[in-house]
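First the structure, which I've put down as C-alpha cells, then a few questions once you've had a look.
The complex is shown incomplete by one protein chain, all other protein chains being positioned as in the whole.
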Amino acid sequence: MPSSNPLPLTVAPPSHNSLARQGWRRLRRDRIGFGSLCIVALYLLLAMAAWSGLLARHWQDEVAKPFAPPTLFANLGPQHVELNAADIDAANQRRRAAAGSDSSAATGLDASEDPLAADMAAAQQQAAQYHSEEAPKADTLPLGADQRGRDIRQKVLQGTATSLLVGLSGALLALTIGTVLGALSGYFGGLLDDLLMWGYSVFTSVPDMLLLLAFAAVSGRGIGTVVVVMALTSWTGSYRLMRAEFLKHKSREYVRAADAIGASHGRRMFHHILPNVSHLLLVQFSMLTVALIKYEAILSFLGFGVGITQVSLGAMLAEAPAELLQGYWWQMLTVTVVMSVLVTAFSLLTDSLRDALDPKVK
Amino acid sequence: MLAFIIRRVAQMVPTLFGVMLLLFVLFNWVGGDPSYILAGKNLSPEALANIRHQLGLDLSLPQQFVIFVKQVLTLDFGTSWSTQQPVTSILHSRIGPSLLLTGSILLLGTVLAVVIAALVAYLRGSLTDRLVTLISTCAMSVSGLVYIIAGQYWLAHKAGLFPIMGWSDRIAENLLYYLPLPLLLGVVVGLAPDIRFYRSCFVEEMNHDYVRTARAKGLSEPVIMLKHVLRNAMIPVVTSLMMSLPYLMMGAMLLETFFSIPGMGKEVVMAVDRSDFPVIKAITIYIALATMLFNLLADIVYKLIDPRVELS
Amino acid sequence: TLLPATAADMNKVLHVAMNAPETGFDPAKVSDLYSSAINENIYDPLVSYDYLARPAKLVANTSTLPSVSVDGKVYTFHIKPGIYFADDAAFKGKKRELTAADYAYSIKRHLDPTVRSPWSFLVDGRFVGADELVKAAGKGALNYDTPVEGIKVVDKYTLQLTLTETNFNFLSILAMPAFGAVAREVIEANRDNTNAHPVGTGPYLLKEWKPGSKIVLEANPGYRKVVFDSVPGNDPVDRAVVKALQGKTLPRVGRVEVAIIEEEQPLWLSFLNRQLDVSGIPQAALQDALVINPKNPLDVKLADKYARQGMQLQRQQMPEVNFHFFNMQDPVVGGDSKDKIALRRAIAMAFPVNETIAAIRRGQAVPMNYIVPAGVAGHNPAFRGAPKYDPAAANALLDRFGYRIGEDGYRIRPDGKPLAVELASGTTALNKQWNEYWQQAFDKLKIHLNFKLGKWNELAKANQQGKLQMWGMAWGADYPDGENFMQLLYSKNAGDSNAADFKNADYDRLFEASLKLPDGPERNKLYDAMNKIVVAQQPWIFGDIRVRSTLAQPYVKGLKLHPLLNTSWRYLDLQK
Partner (left out) sequence: MKTDTGLESDIVTPQPPPPLLSVRNLRVSFHDEHGHCVPALKGISFDIPAGRTVALVGESGSGKSVTAMAITRLLPAHGCQIDAGSEILFAGRNLLTASRRELRQLRGADIAMVFQDPMTSLNPVYTVGEQIIETLMLHTRVGRKAAYQRAVALLKEVGLPTPDLKMSSYPHQLSGGQQQRVMIAMAIACEPKLLIADEPTTALDVTIQQQILQLLASLQKKHGMAVLFISHDLELVGQFADEVVVMHHGTIREHAPVRQIFEAPQDVYTKALLCCRPHLSRRPARLPVIKDFLGEASYCEPPQRQRGYLPDDEVILEVQNLSVEYHSRHGWFGKKHCCQAVQDVSFKLMRGRTLGIVGESGSGKTTLGMTLMRLQAASAGRVLFAGHDMLAMSPRQLGDYKRRIQIVFQNPYASLNPRFSVAQILTEPMLLHGIGRDRAERLQLAGNWLERVGLSHQALGKYPHEFSGGQRQRIAIARCLTMHPDILICDESVSALDVSVQAQVLNLLQELQDELGLSYLFISHDLAVVKHLSDQVLVMQHGRCVEQGDADTLYAKPQHPYTRQLLEAIPQSWPHNFKPQVA
C-alpha cells in the first residue's frame, strides 16, 4: 500500500463540522431557541449602544415634570398635583413676611459680618454667564417619567445596559473563579482538593446574606462592587459542577491518551478537558447571568446597588414600592416587562443551548 | 451507616473552624465598630473606650478568637451587644417563625412543583406542557420583589383577601390567618424555576432504558410515572432542595420585612446593621451547622432513595 | 386580684407601629427614639410635660416641681408617697414603694462605667462630688453606696441634687425617659439583661418583647391613680381631648401592641386596613393621604376618601434640624481662609433645599434658617441663615477664588490640585433620593462628587477619625432648649456632638456666656451672634425641618401630638 501522497493536501477548514457548528445548526432549527437568541442579541445590541453612549446618554436629564404619566395612559395616573421649588420658595417667603422678618438679604448677615460680602456681591454680578435657560418640561412621555422627571424610556435602556453588564461580568467572574478552582480541585484531587473543598464548604455554610453585607462593606459601592459581591457569593455552584466534571473527565480515555502522547497537566486540563465541558459552562453562564440579573434587583433593594450616576433595572425596581404606594405604576411595569422579556428569552435560550450543545442529543 | 455519620460529623469540625475563621476575619475587617452604636449621642473617646472594654474588644485578636471558640464549644454566645438579650433566647424566638415560614414554603412549593412537573413531564410535547413551561419561564423572570410588593398591595390591600402583615404567637392563627399570603408569595416565587427544573429531571429519567423495560412488562403509564420514574427523579430534586435551603433565607428575609414576621433573616440584617457580633456569630454558626446537617441529611436521603449511593 | 386595679379597659388594644427597631428597655442603656418611646410608658421621671400645653410645659410627675436654690444649683424634690413599682420577682412578693433613693440610684447609673450610658454626657461633671466617685470606679462598677454630695437622699421621699454649675435646662433633662426611676433590686437581679427586664412605676409594663419585631405593653395594674387634668388651649383638638378624657383615670387602653414595620408599604397599608390605629403618614403616602395646596404646601387637608371615614389628621413641626456639615479640619473643605469659606458657601448655594422639600418631603418641611428650631427656646424666626439658592452666583464665587474649571470640565483647587469632594451617606432608598440632588448640585458647580456609603457606625467612626468631608445629620431636641442645639458647634464637643469639628474662639466664648443665662432676649442676642458666625463660616449647610403628619382612625380619642413626649398612648382611648 503506498503510504506517501505527493499531492498537496487540501485540508478542509477544521471547524466545518465541529460540535459547536452542529450546535449552532441545531439552535438555528429550534424556533424558540433562535427567537430567544434574537431577543437576547437585540438586548445586547441596545445595551452596547447604551454603553457606548449612542443611546440614552442623557438619561439623567430631567425632561419632563416629575412623574409625568405615559402618553397613552395619561388619565390612569393618580392625578396628584406635583409641587415645585418655586412654589415652596414663594410660600416660605410669604410665611416669613407674615412673621415680619426681612427677606431681602442673601444670608441674613450684614455686609460687615460676612468675610465674603464683597465677593458675594461681585459674584451676583458675574453670575449671568452661568445662567442657563430651563428647557420646558413635558407633561407626558411615551413611557412616563420618574420622580425627577427623567424619561423612563431612556432610563430603562440605560438600566438594561447596566444590568446586562453586571449580570454578564458577574457571571463571567463567578464562572472563572468556579472553573479554575473546580478544575484544580477535580483534576489534581488529593490535598489540593481537600483544601479547596474545605474552602467551598466554609463558603456555602456561611449565609450569603452575611457575605454580601461584608463584601459590600469593604469594597464601597458601584458596579464593580456589585459584580464582585455577586461573583464571590455565587461561584460555589460552578465550582461544584466543574469539580465533578473534571473528576469525571480526568480518567476518561481521551485524557489518558493525551497523557500518553506526552501532554502536560495544564494542557490536559485546559486544552483537552475544558473544551469538553464548555457546553456546560455556556449553559451555566447563561443560567448565572439570569440569576445575577435578578439578584442585582434584590441587592439594589437592600441598598447595595449601583451608584447614583448609574442606573440598573434593580435600582429602578427598588423605587417601585414607594411609587406604587403613590399610584405611579409605570416605572415598575416597564421594568418588569423589560426584565421579564430579557430573562425569559435568556432562560429559553439556556434551555435550547442545553439541548443544542449536548453531545448526546443528536 | 453509623460509622458514616460519625465520620461526617467529624469532618464538620474543620469546616466549622473555617466558618469561624472566616466570620472572625470578616467581622474584624468589615464588621463595623459596635461601640459607635452603643455610644448613642455620646461619642467621647472615653465613652467609646469604656464600651470597647466592656465588650471585650480591647483584647488582642487571638484572645478574642479563643473566646469565640469557647462560645462555639458551649454554644453559648452570651448576650447581644445591642439589646442585651441572651443570644440564645433571641434565636429561640426567631427560629419558630423562620421554620414555619420557610418550612411551609419549602414543603408546599416542593410538593406542588413535583406534582406539576410530573404531570407536564408525562404530557411532554403537548400543549399543556408547552404552556406550563412557558408560563413558568415567564413567571420566574419576574423579580421576587415585584411579587411581594404587588401581592401585598393588590391581594391584601385592594382585594382584602389577607391581612397586610403581622404574626402571632399561636401557630394556628399564623397558619390560618397570617401565613397564607407570605406563603403564597414565597411559593409563587420559587415554584416556576422548580417546575422547570423538576420537569427536566423527569423527562430525562423517562428516557432511560428501565422505563422501556417497565413498558415491556405491560405496566400502565401512570404506574410507570409514579413508581419507576418518580423515585429516580427524586435524586436531583433532593439535591436542589438541599441546595436551596441556604438561599431561602434571603428570599424569606424580604417576606419577613414586608410582612413583619419575626424571623432569622431580619435578625441577621438587623444584627449586621448594629454590628451585633454575638448575634451574628450565633446565627452564622447555627446556620453553618444546619447547612452541614442538611448536607448529611441529603446524603442519607440519597441512600434511602438510591441504593447505588455509597455512603463514604 | 380578680378585678384589675386599673381603670384601663383590658379589652381595648391599641395597635401602633414604629419604623425602626428598638434596642431595649434599660433607660440608662438606650438612646434611640424607639426604645425611649417604650420606656416613657414604663418608667416615671421625676417631672414630665403637660399633655396639652404649648409650648411644652414641665409639670410634676412622681415628685412635686422642685424647689430651686437662688443660685440655681440646688434642686430639692419631694417624691409623692404611695407610688409603687410594678410587681416583680425581685421584690419577693412585697409591694415596693418608690423612694428618693431610687432616683438617686437611677441617676448614678448614668455615671457607672459598666453601664456605659449613652446619656452620661448629660450628667458627667454636673453633680458635686460625682467626679470623684466615677474616678474611684475606674473601669469597674460604681460604688452606689458611697454618699455623693450632689445626689443626696435627704429622707425617704426627699432628693436633693446639687449641681456644680447653674444649668437652666436641668429640669428638662430630668424629664427625659432616660431618667425614669428603676429599682436597684431589679437591676441587680437581672444584671445581664436589664434591657429585657424593665420594671418601673409607669402606666404600662412590658408584656412581651420580640426584638425588632413586636412589643406588647399592658396596663400596669398597680399604677397610681392619675386622673387626666390638663387645661385646653384654643386648639379644637385640645377641646376634643378634654372632652374625651376629662376626669378620667389614665391609662385608658389596656394593651398596646407595637409592631416594628420598616417598609413604608406595609406600614401604610396596615393602617388603611385598620390593622393599626395610629400611624405617621409615610412619605410615599403623603400625596395619597393629603390634599396639599401646591401654592402653600403646609396648607393641607385630609384627602376626601379618608376624611369621609372620619380619620383624624394631626400635624406638628418637629423640634429638630436636618443639616449637612463639612469637616472643618479637612484640608479641602475645612479651614477658615476665605477660599475655603467660598467653597463651602458655593456648595450651600447650589443645593436646592426647596426642590428637595417639594420632591422628597412633598412640601411637608420648612427650610432651616437657624440652628435652634422653632418650638425650642432660643429660636429666632426672623433669622435667615441659609444662603439663597443661586448656583450661577455660586459658580461665579468659585471663579473669584481661583477654583478654575480644568480641562475635563471640572474645577480644580486654587493651588492647581484636583478638586473632589466626598459626601458620606447611608444606603437606603431615601438616601439615594437625596444623593441625586447632591449630585445635581455638584454637577452644577462642576465639582467632582464621590459618595462614601456605609453603615451609620462606620461613618461615625470615620468622621471621628477625621476621614469624612461631608455628612448629613439630624438632631432632635432632647429637651426644649436652644442649648441642646447650640452645643453642636462648641469646640469642646468636637469629635463628639460637634461632628463638624468646628472650632471657633468667638463662638466658644459666646456659647460659654450663653450657658450662664436663662432663656430670654439677652441669651437670644448671643444666639443670634453665634448663628451669624456659623452663617459666615458655613460649617453647616442648613437643610430643613420636617412637619410630621399623623393619622388616627376615627375611633381613636384623645390624640394630640406632643413635641417632646414620644408617645401619647396613655391618653388614648378607643371607642369602636
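For clarity, chains are labelled A, B and C in written order, and residue numbers in each chain start from 1.
Definition applied: a contact is a pair of C-beta atoms (placed from the backbone, for glycine too) under 8 Å apart; a residue touches a chain by one contact, two chains touch by 3 or more.
What you see is a predicted model; the values in this text were computed from it and never measured.
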{"item": "Partner chains on view for the chain not depicted", "value": "A, B"}
{"item": "Residue in contact with the excluded chain [from B:L2, B:L73, B:A159 or B:A216]", "value": "B:A216"}
{"item": "Missing-chain contacts mapped onto subunit A", "value": "1, 3-5, 9, 11-19, 26, 29, 194, 252-254, 256-263, 272, 275-276, 278, 359, 362"}
{"item": "Chain not shown, touching residues in subunit B", "value": "7, 10-11, 14, 125, 208-210, 212-220, 228, 231-232, 305-308, 312"}
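The working rule: only the chains that are shown with their structure count from here on.
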{"item": "Chain pair with the higher count of C-beta pairs in contact (B-C, A-B)", "value": "B-C"}
{"item": "Subunit B-subunit C separation of Cα centroids, rounded to whole Å", "value": "39"}
{"item": "Averaged-CA centre spacing for the pair subunit B and subunit A, given as whole angstrom", "value": "25"}
{"item": "Sites on subunit C at which at least two other chains make contact", "value": "263, 265, 455, 458"}
{"item": "Residue numbers of subunit A (touch at least two other chains)", "value": "217, 301, 318, 321, 324-325"}
{"item": "Residue ranges of subunit A in contact with subunit B within the complex", "value": "198-199, 201-211, 213-215, 217-218, 237, 290, 294, 297-298, 301-302, 314, 317-318, 320-321, 324-325, 332, 336, 339-344, 347-348"}
{"item": "List of subunit C residues in touch with subunit B within their complex", "value": "21, 23-24, 26, 29-32, 113-114, 116-121, 139, 192-196, 208, 210-214, 259-263, 265-266, 269-270, 272-273, 275, 455-458, 460-461, 464, 478, 495-497"}
{"item": "Residue ranges of subunit B in contact with subunit C within the complex", "value": "32-34, 36-45, 47, 50-51, 53-54, 79-80, 82-86, 90, 93, 149, 152-153, 156-157, 160, 163-167, 169, 257-262, 266-267, 270, 273-275"}
